[in-house]
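Removed: one protein chain of the complex. Kept in place: all other protein chains.
Showing chain A:
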Amino acid sequence: MATLKEILTRRPVAATIRLTVPAGGARPAPPVGPALGQYRLNLMAFCKDFNARTQKYKAETPMAVTITAFKDNTFEFTVKSPSVTWYLKKAAGIESGSSRPGHVEASTISLKHVYEIAKVKQSDPFCAYMSLESISKSIIGTANSMGIQVKKDLD
């Protein structure tokens, strides 16, 4: 339950924006430009801030960013580890998902891969409260949608 003070000083939120930006590589061009520009957020400030804060990640890793835009055109953002599909593609060693998931298999990964990805995801601020099991289930769901089969062990 938020305190009265928090409620009174809470800024009104205009929107929640999600996008993927390469670490250290934010520029005032697509995808950042159109997504933030429509809410009149300060693109330069976001790019500079994002680039400085993602210096600790390997350059150009696609980071998932969630931006909370406030009605007064200010914003806050949180950076999360890359999307599950990116990890799955890396684990499966493929460039893109299957063209017909469920029918044509793109590749296979093992449960160990799923577990490793789940561990990284659990360190995200949004997933911290979820159990490894539920995160893993969600990862397996995404893998299936991409046409990646999850095997218990890889030979």
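Odds and ends about this structure:
Just so it is clear, a contact is a pair of C-beta atoms (placed from the backbone, for glycine too) under 8 Å apart; a residue touches a chain by one contact, two chains touch by 3 or more; residues count from 1.
Here, contacts and distances are computed from a predicted model.
Per its UniProt record, the hidden chain corresponds to "ETFB lysine methyltransferase" from the list "Protein RRP45A", "alanine transaminase", "ETFB lysine methyltransferase" or "Aspartate--tRNA ligase, cytoplasmic".
With the whole complex as reference, residues 12-22, 24-25, 27-31, 33-40, 42-45, 47-48, 51-53, 55, 58-62, 64, 73, 83-86, 97, 101, 141-142, 144-146 of chain A touch the missing chain.
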